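Reading through the C-alpha cells given below for one structure.
One protein chain omitted, others in place.
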Amino acid sequence: MQKWHCFFVLIPMLVLGYGSASGADVSVSDATQECLDCHSIYHPGIVADWQNSRHAATTVQTAMAKTGAQRRVSSTEIPDPLKGTSVGCAECHTLRGASHADTFEHNGYDIHVVVSPDDCATCHAVEREQYARNIMALAEKNLSENHLYADLQRTILGTGEVRPDRVHFSPANAMTRADACYYCHGTRLTVTGTQVRDTDAGELEFPVIANWPNQGVGRVNLDGSRGACSACHTRHRFSIETARKPYTCKECHVGPDVPAFKVYSASKHGNLFSSMNRHWDFEAVPWTIGTDIQAPTCATCHISLTATPDGETINARTHQMSDRLGWRIFGLVYAHPQPRSPDTTVIRNRAGLPLPTDLNGTFAADFLIADDEMARRRSTMQRTCLACHDTSWVEGYFQRLDNTITVSNRSVRAATQLMQAIWKNGYAAGPDSGGSLFDEYIERRWSDIWLLYANNIRFVAAMAGGGDYGVFEDGRYHLTRALMDMQDWKETRELLKKKR
Amino acid sequence: MQKWHCFFVLIPMLVLGYGSASGADVSVSDATQECLDCHSIYHPGIVADWQNSRHAATTVQTAMAKTGAQRRVSSTEIPDPLKGTSVGCAECHTLRGASHADTFEHNGYDIHVVVSPDDCATCHAVEREQYARNIMALAEKNLSENHLYADLQRTILGTGEVRPDRVHFSPANAMTRADACYYCHGTRLTVTGTQVRDTDAGELEFPVIANWPNQGVGRVNLDGSRGACSACHTRHRFSIETARKPYTCKECHVGPDVPAFKVYSASKHGNLFSSMNRHWDFEAVPWTIGTDIQAPTCATCHISLTATPDGETINARTHQMSDRLGWRIFGLVYAHPQPRSPDTTVIRNRAGLPLPTDLNGTFAADFLIADDEMARRRSTMQRTCLACHDTSWVEGYFQRLDNTITVSNRSVRAATQLMQAIWKNGYAAGPDSGGSLFDEYIERRWSDIWLLYANNIRFVAAMAGGGDYGVFEDGRYHLTRALMDMQDWKETRELLKKKR
Partner (left out) sequence: MQKWHCFFVLIPMLVLGYGSASGADVSVSDATQECLDCHSIYHPGIVADWQNSRHAATTVQTAMAKTGAQRRVSSTEIPDPLKGTSVGCAECHTLRGASHADTFEHNGYDIHVVVSPDDCATCHAVEREQYARNIMALAEKNLSENHLYADLQRTILGTGEVRPDRVHFSPANAMTRADACYYCHGTRLTVTGTQVRDTDAGELEFPVIANWPNQGVGRVNLDGSRGACSACHTRHRFSIETARKPYTCKECHVGPDVPAFKVYSASKHGNLFSSMNRHWDFEAVPWTIGTDIQAPTCATCHISLTATPDGETINARTHQMSDRLGWRIFGLVYAHPQPRSPDTTVIRNRAGLPLPTDLNGTFAADFLIADDEMARRRSTMQRTCLACHDTSWVEGYFQRLDNTITVSNRSVRAATQLMQAIWKNGYAAGPDSGGSLFDEYIERRWSDIWLLYANNIRFVAAMAGGGDYGVFEDGRYHLTRALMDMQDWKETRELLKKKR
C-alpha cells in the first residue's frame, strides 16, 4: 500500500500548513480511517479539503468545551460515540442511516450519499431549526407548488415550438429544471433503483438518485428534510471563510432578478471588501467589527454572530436569513413585507391568486408580517450599521429605501395598468381570456419591469450603494425604457386595429 | 470603565498588525481622546479604521519633515496646534467651524458632521486646488443646472404615469435623486433644522442635514465647497491602498454608460492586476513602476505620482483627473475634446444648446481644449505607457483610439440622422415640436447608441483591451442592432402611415 503511505505523510503537512487548530493529536475514528484508506487515493481533492477543515482538526468534545460566543456547536446533547474523534467521513455519512432512502451497504458500512440538514442538526441543532424557518428552506416547494410561478417557469425554461399562430412552450424536462431554476432552489431527490459499477476496487452497488447532484438551498432530501447546508458551507472543508465571503452568495444572487452580489461589489462596502479583505480575519467567532473586519460582507449583515471589540454581542447568529429584513424587495409583482410563513404557497391575494399582493399592489396583509415585526427586524439590522455609522447616517439610508420601495412599486403599477389595458383590448391574451400571463412578448416586457429592473433599483437602495445598477445597468434607465416600449407597442397595435 | 479598558489593549495590536508606521509613540490630542472615549464604544468600526490609518500613525510634523516625492502633505503652512499630534477625530471635525452650517455644540466641542475638501486642504492644499479644476468637482452642478440633462434625468428617474396617449414622467423626488444619479454626482447638502435624539449618552441635539448621507464626487458641502475626498479616500482609514485599487473607481464607473471597471478587468492590465496584485506594494509613495507594481491600475495612469526604480518621476500626482486625457470619450452626443472649464454648464453649441457638439457632431470648439492641449495631455499619459512599452506599441494603440473615436462618432451620426428623420416625419415628437428628446421609446433607442454602446466601444479602445466589451457585451453588436431596430421601427411607422 505504497500509495497510501506517501499520501499519509502529506496530511500532517496540510494540517500544519493552515495551522488553525491542534490537528496533530485529533484521532480519526476507525470507520473514517477505512474511508480515508481508499478515498484518499480515489478522491484526493475532497480528502485534502476535509483535512484542512475544522471538522478534521477538532473533536466534538473539544468543540463542546468552548463557551459563550466562541462555541460553534449549538446542540447540548450529542451522542457519546461521536465525541472522541474528529468529524470525519463516517461520522456524517453513516448518521441516521434508517432515515435515508439512499442508505446502502458499502464495504461493511451503511452509508448514505446525501448528508442532510437533519444530519448536521446532530451538532448544530439551533442553526438547523433556524434554517427551517428560512424561506430558502422552502425554495423548491415555493416554486414548484405555486401554479402561477409554475406557469412563469414553463414559459422561461420550456422548449418553444413554432405553431401557425404562436410559439407554444411545453414544460421543461427534469434535467433542464435541475440545470436552471432548481440548481439554486434545490431539486427533489428520489432513489429510483440501484446500479452496479465496475470500480477500481471491483464491482460495487450504488443507489441511483434522480435529480442528483444538487446543492440548492431548498433541496428535498432523501430523509424528507429540506435544505442543503453545503449550499453555503461548501463540502468538504465547510470553511467559514468561504461562507462569509460574498462569492458564496454570488452563486445564486448575481443575476438581474436578484443582483445582490453585483450591487454589493459596486458599493462602498464591496469596494472595501475587495481592496482590503486580505487584511481581515474570516475565521474568528464571534466576528468582531473593527478588529476582524472593517466593512461588512453579506454574512455580516444577514447571518453572522457579530461583536464589538470589547466582546459585546451586536447581533446573534441567525440562519433564518429574513430575520433582519422587513421588506421582501424582489417583485412578485410588487415589493412587499416579508411573508409570515416560510411556506409561501399558502399566500392568497384578494383575487385568490398565490401572490403576496394584488395586481394593483395591495398587500395580501394576512400573510405578511405586520408593521411592528417589520420595525423589529429593521432595528436588528440597524444594530450592525450603527457599529460604524451614526444614527442620522443610518436613518438617512433607510428612509431612502422606503422611498425607493414606494416609488418603484408605483412604476410597476404604471406598467401593470398598461398591461391590463392591453389584455382588456385583446391585444394579448390575459387572465380573463384564460391565457397565460407570461407567454407573449409584451407580457415579457411587463415582467422585465418587476422581475428585473425594479429589483435592481431596490437592491441598490437596500445596500446603500451600487448607483449604476440602479440607473444605467438594469435600473431606472431600463425600467422607463420598458415602459416606453410597452406604450409604443400598444400604440402600434391600436393603429393596426384601426385598420382591421 | 471596564469596556473601554478592554478595547484599549487591542488598539496597539491593531496598529502593530498593519505595522505601517511608528504608531506606538504618536500622541493623540486631548480633544480626539475625548471623542475616542465614547465613540470607540459606540462606533468601534470606524475607530478601528482610523487606528489602522496613516492619520493615526503619524503626526503632522513628522509628515512635513518628509522631502521630495515621499512627502504626502502638500501645504507649506499648517497651523501649529495641529502639528504635534496624530490627525484624529477632533482635528478634522472641528476645523474651520465657523464656515460649516452644520457646526453644533457636542459635549463642549463645536463639531461639524461633514468634513469638506476645504478642511482637507489644511494639509493637502495642492490636491484640493487640483481637484477644484477637476470636472468631477462640478458633477452636481453640471448635471442639475443643464436643462437638457435635467430633461434626460426626468425621463430616467421620474415616475411614469399612464395617460391615454402616452406615459408621462414627473420629475423624481429628492430621495430618488440622491439614491440614483446624485449618489455618484454628489448631493446638495443643506441644514434644515435640529433634532434631539435620545442616545446611550443621554439626550443630545444634532443638526438635520437634507440629502445626507452622500459621498458623491461633486457634493455641495455645508461650507459651500464642492467635492468629497471621502468618495475615493474612504473614511476613516483613508487608505491609499484602497484609493489605488480599481474597486474604488468601480463604485461609479462600472455601468454601461461609463464601463471603465468592466473594461479594465477584461484587459491585459486588469488581468495582471487581478492575478498578481497580492505581490504588489500599494502603499509606497512615490509609486515605482517595476518595483512596486508591474501593471497599472486606474490610479497609476490617471492620478498617481509615479517613478522609475532609479527615482526619476514619470508623472507628477494630479487630482485634476482630466490632466492626462485629450478626449472626453463618453457621448454627449458625440465623443469630443475635453472641456476647457470644469463647469460645463457654460458650454453652448451653435444651436444654443448646452451640449459640447452639434447634433451633427461638430465640436463646440470655443469651449473645448485645442489640439495643442490635447497633444500635451496625450503626451503626459504616454509617459506612463512608455515605462513598459516601446514607442511603436504606444503609438499603435493611440492611433486605434483616434480611429475608434472617429468611427464611433460616425455611427452616432447615422443614428442621429435616423432620429431626425423620425422627428421630421412626425413619428415622434422632437425638438421642433417642443417635445422632449428623451421620453419616447424610439428616442431611447437613439440614446442607447451614444449613451451606452458607443461608450463601451471607446473605453475598450482607450484602455487597450477588453475586446468583448467593444463587440458582444454592450459594444458594436448592440450598436448596430440598435441602428437596425431604429430603421425597422421607422419602416413599420411608414407602413402604418400609408394605411391611415
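Read from first to last, the chains carry the letters A and B; within each, the first residue is number 1.
Following the convention adopted for this analysis, a contact is a pair of C-beta atoms (placed from the backbone, for glycine too) under 8 Å apart; a residue touches a chain by one contact, two chains touch by 3 or more.
Here the structure is a predicted model, which is why all the values come from computation and not from measurement.
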Considering the entire complex, write down the shown chains that touch the omitted one. A, B
I'm checking contacts with the chain that's been left out. Which of B:Ser27, B:Thr362 or B:Gln399 qualifies? B:Gln399
Of A:Ala180, A:Ala365 or A:Ala421, which residue touches the hidden chain? A:Ala180
List the subunit A residues touching the unshown chain? 3-4, 6-7, 10, 14, 18, 40-49, 52, 113, 155-162, 166-167, 169, 172-173, 175-176, 178-181, 183-184, 197, 199, 206, 208-209, 212-213, 215, 234, 237, 239, 241-242, 245, 247-248, 250-252, 254-258, 278, 439-442, 444, 448, 451-452, 492, 496, 499-500
What is the set of subunit B residues that contact the non-displayed chain in the whole complex? 265-268, 270-272, 274-276, 278-279, 289-291, 294-295, 308-312, 386-393, 396-397, 399-400, 403-404, 407, 410-411, 414-415, 417-418, 421, 460-461, 465-473, 475-477, 480-481, 483-485, 487-488, 492, 495-496, 499
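Keep in mind that, in the parts below, only the chains that are shown with their structure count from here on.
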Quick one: subunit A and subunit B, Cα centre-to-centre, how many Å? 33
